[in-house]
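Have a look at this one before I ask anything.
A protein chain is absent from this complex, but the other protein chains hold their places.
== subunit A ==
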Amino acid sequence: MRRVVVTGLGMVSPLACGVEPTWKRILNGESGARRIESFDVSDLQTKIACTVVRGDGTNGSFNPDKWMEPKDQRKVDDFIIFGMAAAGQALDDANWHPETEEDKCATGTMIGSGIGGLNGIAETAILLKERGPRRVSPFFIPGRLINLASGYVSIAHGLKGPNHAVVTACSTGAHAVGDAARLIALGDADVMVAGGAESPISRIGIAGFNAARALSTGFNDTPEKASRPYDKDRDGFVMGEGAGVLVLEELDHARRRGARIYAEVIGYGLSGDAYHITSPSPDGDGGFRSMLAALKRAGLTPSDLDYINAHGTSTPLGDEIELGAVERLLGNAASKVAMSSTKSSTGHLLGAAGAIEAIFAILAIRDNVVPPTINLDNPSVETAIDLVPHKSKEREVNVTLSNSFGFGGTNASVIFRRLAS
């Protein structure tokens, strides 16, 4: 199979618009959680989220006008605008702007989402009930469909290769990176613009996840403390929004054009829990098998791993189950591996989480540093694995694994390795 490398990165996160400013704030141990201001939260149990800060683009704020015409922004839910921004950044970063028909046809898109245009669906349902069907916009459907993030990106950049989208809840971003890498490995494309985008922060989104007992509710007055994976006081995840997009490229294609190569995608594993719609299997076997499959594909043993970017959402059940699965995987190598949850800083971006976290796993290799798990004051269980509490750590990082697990019992693990020069 052909080898696949990462040559471009793009991101809109609750910490900042852009990969480098987000990464800097992650390494500083900052939190993107804040009080929700954009809608009424008075009757919601959860009143906080990791929101993207809109602004004129300065100081890391997100200026949508930079990435999409205002007249088009009106037609779509925010996840598409986030996806357009992250994809635009990633293509610029890769310096890949296909102009010939051949290059366009060799470049595809695979930007997924967990839920898609939730807010637009909710608002249009109210409009339909109050004003009738004649008031429903012709842009209602195309502005809400999950694959329209890929669609808009494909149209904006003239990408005529595979045009695909993943929908696997919170595993979406990781599946998109892994599946897109496979399309390149199998020769369906030479370059893929892959990742996830999500905009779930709305009354209906919060109400729905509150009803499923998934969100933190006990930190409304101290939002920056709410996302605390592995800590004994954790009480659910903090919802996030944004997008992460990677440019993946066939190794020789990247070398021929002199592209900067961040890392190689060397392993990808997938599995199903076959257990419950929202709860992970208590034995963690699904996550374990997903990681094992990725290692097998990479031809590595567990002791080759330097850093794991955990799924670690800060839910009472999930964190310890994943930790157990990782301990089972690592065995005696547990003490040499660092594992942190960057969701402690970014919150949980659902379908975009696996994509932004793949980027963090790649930057850990680039910078030889592991990002922290902030708010980890008192771990709820003892472990030999370094969970990197509070502060980032410099250390040699050559091989990283990123885990993502989703509702429906869907698991994905992706492994990156520094490319030998």
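The rule we apply is simple: a contact is a pair of C-beta atoms (placed from the backbone, for glycine too) under 8 Å apart; a residue touches a chain by one contact, two chains touch by 3 or more; residues count from 1.
Note that in this section contacts and distances are computed from a predicted model.
Within the choices "Acyl carrier protein", "Aspartate carbamoyltransferase", "FIST C-terminal domain-containing protein" or "Cell division topological specificity factor", the name that UniProt assigns to the complex's undisplayed chain is "Acyl carrier protein". The missing chain, though absent from the display, is touched by one residue of A:20, A:56, A:69 or A:221; that residue is A:69.
Considering the full assembly, A:137 is the residue among A:38, A:59 or A:137 that touches the omitted chain. Touching the omitted chain from subunit A are residues 69-72, 134-135, 137-139, 142.
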